[in-house]
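Yeah, one chain of the complex is gone here, protein chain that is, but the others are all in their spots.
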Amino acid sequence: VSHVQSLVTLTTDFGAGSFYVAAMKGVLLSGAPEARLIDLSHTIPPQDLRFTAFFLARCLPYFPTGSIHVVVVDPGVGTDRSILHIEAEGRHLIAPDNGCWCLAVEQWTDRPQVRRLTESTLWQPTVSATFHGRDIFAPVAVYLARGGAPEALGSPVTGWIRLALPAPTLGPDRLTGEVVFVDPFGNLLTNIPGEAFLAMTARDGRVRIGGTEVARVVRTYGEAEPGAVVALVSSSGCLEVAVTQGNAARTLAAGIGTAVEVVPLPARP
Amino acid sequence: VSHVQSLVTLTTDFGAGSFYVAAMKGVLLSGAPEARLIDLSHTIPPQDLRFTAFFLARCLPYFPTGSIHVVVVDPGVGTDRSILHIEAEGRHLIAPDNGCWCLAVEQWTDRPQVRRLTESTLWQPTVSATFHGRDIFAPVAVYLARGGAPEALGSPVTGWIRLALPAPTLGPDRLTGEVVFVDPFGNLLTNIPGEAFLAMTARDGRVRIGGTEVARVVRTYGEAEPGAVVALVSSSGCLEVAVTQGNAARTLAAGIGTAVEVVPLPARP
Partner (left out) sequence: VSHVQSLVTLTTDFGAGSFYVAAMKGVLLSGAPEARLIDLSHTIPPQDLRFTAFFLARCLPYFPTGSIHVVVVDPGVGTDRSILHIEAEGRHLIAPDNGCWCLAVEQWTDRPQVRRLTESTLWQPTVSATFHGRDIFAPVAVYLARGGAPEALGSPVTGWIRLALPAPTLGPDRLTGEVVFVDPFGNLLTNIPGEAFLAMTARDGRVRIGGTEVARVVRTYGEAEPGAVVALVSSSGCLEVAVTQGNAARTLAAGIGTAVEVVPLPARP
């Protein structure tokens, strides 16, 4: 049967090793003993929807068709916010209606099938007001992992909340954007596309972050001496600012929102 | 055979990503290659038995019959403390005789079957003095995962160590208790039952924590404005104090042991 060994991934802000994650795993394995649980992250910064959006966009595309992705970053738990089931290119997501899932899904399609979870007979018999991960998300994942049809989950919806994500300004002579993600090494990922950055630096453009000019454009960290501040195209295709064998976020006192520019070489006096 | 795909959970204070956990996983998978390992937590605060008790009580009930739960929070490792096998409602626990497992098991039964592990032929050939997780707990879990009978592990015992856990005082006009657990969001879980709290606040009772009066009783975090200090029934059924979209432990400088009261509305002058 196809539901044997369904793949269920978990992304939460519950904290590594928290009992909330453990309880969800118990519900999942009680209901779908053959499902394969894969931890993606439990260290999403609490209630940080933008971080979640970038996180999911950078990893979900690598998972196979049929995967079930459970996303519980849910500051509105227990209010009248909806919980959604999203189907896109054979992938399933279960996520709150807070926009955190859109960026990932847009990589597959502009027209996902989205349903609002309303069929409460599929949930835990008693639903708490504050832990829908255990009481709604996990039972719905069990239902899907066992081959249940999404149609029974609730009615299709055509509108949902989108996150306002910062957009770069890509002019012919100047690219302006900001840091949108800091990775665990302190590398600064920006919203400036890698190709635009490369095209401009090929014409002597310079990268500036905060007030600092980045000394070198490289292909990979190890091309510069330890401690050098470098600009490169990240593995996810955007302009990245890094410090070779160091931590750019700390060295440059930069973080999410720090302004980044690619500008022409200043005219010499 | 039923032992194929036995479910083995791991709860330790070894630290996420520590080589102690990795070595245990190696022993488990070498002996029971088909077992399914599920990490519950490796970030139990070092040697904190009370934390372990609350952690296990809040997640083990959701796991299915037949699960094997390995718990290595073991300040007495290598001394003459016993290691126990506990069977309750078809669940198996392997835990030190330090009381950390009792609260969870009491949710299933008052009369668990408890054995003291003595059959050393089932252990690693050489047992270190300081790492029984690898040398005793994991091999015994392998034995059970492969369908071994608990009777062979050692003799039944009828006495074991219990933790002294703080008990609330539930008077007709006043509930007195304390914070017993801080979750990863900084929410403060107390030992005051949710129903008693609701009954009293329905009659205009007020919640006080440390010296502070909690402004609002809510059903879920999102009912109050960001930053509000709120009281609610937690997803595990107790009185919880939280800060909407914030961290109550930090805001209130509160933690395990902080006094919590539900008291009558003060008489107006």
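By written order: A and B. Residues from 1 in each chain.
We adopt the following convention: contacts are C-beta pairs under 8 Å (C-beta built on N, C-alpha and C of every residue); 3 or more make two chains touch, one makes a residue touch a chain.
Please read all numbers here as calculations on a predicted model, not as lab measurements.
Colleague: Which listed residue (B:34, B:89 or B:195) would be found touching the missing chain in the intact complex?
Modeller: From the options B:34, B:89 or B:195, the contact with the absent chain belongs to B:34.
Colleague: Given the contact definition stated above, which residue among A:49, A:196 or A:233 touches the chain not shown here?
Modeller: In the full complex, the listed residue that touches the missing chain is A:233.
Colleague: I'm checking contacts with the chain that's been left out. Which of B:61, B:76, B:193 or B:255 qualifies?
Modeller: B:76
Colleague: Considering the whole complex, not just the chains shown, which residues of chain A touch the missing one?
Modeller: These residues of chain A touch the chain that is not shown: 5, 7, 9, 11, 16, 38-44, 54-55, 58-64, 67, 183-185, 219-223, 232-235, 240, 245, 247.
Colleague: Which chain B residues touch the hidden chain?
Modeller: These residues of chain B touch the chain that is not shown: 14-20, 22-27, 29-30, 33-34, 37, 39, 46-47, 75-79, 81, 128-131, 134-135.
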